[in-house]
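Complex shown without one protein chain; remaining protein chains in place.
By letter and in written order, the chains are A and B; residue numbering begins at 1 in each of them.
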Amino acid sequence: MTHDDDIVHATRRRFLTDAAALAGSLGLGLSLMVTPARATPETMRAAIKKVIGEASLQKGKVKLDLPPLVENGNVVSVSVSVDSPMTATDHVKAIHIFNEKNPLPDVLGVRLGPRAGRASFSTRIRLADTQTITAIAEVSDGTFWSASVEVIVTLAACVEVL
Amino acid sequence: MARALINVPAKAKRGEIIEIKTLIQHEMETGFRVGTNGQVIPRDIITDFICKYNGEEIFRAELHPAISANPFFTFFTVATESGTISFEWSGDNGFAVSETATITVE
Partner (left out) sequence: MSWAAVVALVGVAAGATAIAAEIPLSERKSGYDFMGPDTRTMQDDDTTNPGMLWVLDGEALWKRKAGTANKSCADCHGDAGTSMKGVAARYPAFDAGRGRPIDLEQRVNICRADRQQATPLPFEGKELLALTAYIGRQSRGMPIETVNDERTKPFIEAGRDLFNRRQGQLNLSCAQCHDDNWGQKLAGAPVPQGHATGYPLYRLEWQSLGSLQRRLRNCIVGMRAEPYAFGAPEYVDLELYLMWRARGMKVETPAVRP
């Protein structure tokens, strides 16, 4: 076996185990692996760039709440809140959530305005694997702020067979 | 019609920040699962959720497959006046659900 074969086998094995983990977390036992390309830190960066353009991403103002250890990747509670007076001249216009290991990098885009009173919301998302989640807030003055959280995702023990 | 569960305070004081909770029944099929026949199950998700207060948009969300089944959102708004708070969900395969709630602001 050549060195190249080793690399191919190692990559394929990791691809299959990752796909199995993804399939398992989506609640399906699969024997046949047909898997999508998955998000990577690069595709996540590209998705973020689409939102922020050439602006820089500053750390701060954004509080991203996720349980550090998740019981089931299918339903993960997320809360985002941004420090902002939410007035007509100073408010959060949008909040985006991104991930790096689901099939797609985008999770959610939320639009807000001064009528919100508070730049804060909660929802439930799906996470395919242990990964880093990033929330980005777009403020009315054109600046972008972000926060990231690393989440550990375990899989249910007895996976259902359809 | 898909069942929705909405929670809006019936009464509020003018200027008070109130919390709105919404939950709607929807499988949010991601488009990445493979069925028992070996075929990919096509995507079928809610893509947009809009909340309006007396006709003015106060919260909007663009959903992707990573949003869990039975999408759940809680968010805030300032109780400005009495009236109607409306909720619209739309998505793949012509999915469209609307609900309303009334609020009395003193």
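The working rule: a residue touches a chain if its C-beta (ideal position, glycine included) is under 8 Å from a C-beta of that chain, and two chains touch if they have at least 3 such contacts.
Note that this is a predicted model, so its numbers are computed, not measured.
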Absent-chain contact - pick from A:Thr43, A:Ser77 or A:Thr143: A:Ser77
Residue numbers in subunit A that touch the chain omitted from display: 20, 24, 27, 29, 67, 69, 71-72, 74-75, 77, 154-161
Residue numbers in subunit B that touch the chain omitted from display: 3-5, 7, 21, 23-25, 27-28, 68-70, 72, 74
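Note that only the chains that are shown with their structure count from here on.
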Gap in Å, rounded to a whole number, between the CA centres of subunit B and subunit A: 20
Residue ranges of subunit A in contact with subunit B within the complex: 22-23, 26, 28, 30, 32, 34-36, 74-76, 99, 102-104, 106-113, 115-118, 120-127, 162
Interface residues, subunit B side, partner subunit A - complex: 17, 30, 32-36, 38, 40, 53, 56-69, 71-78, 80
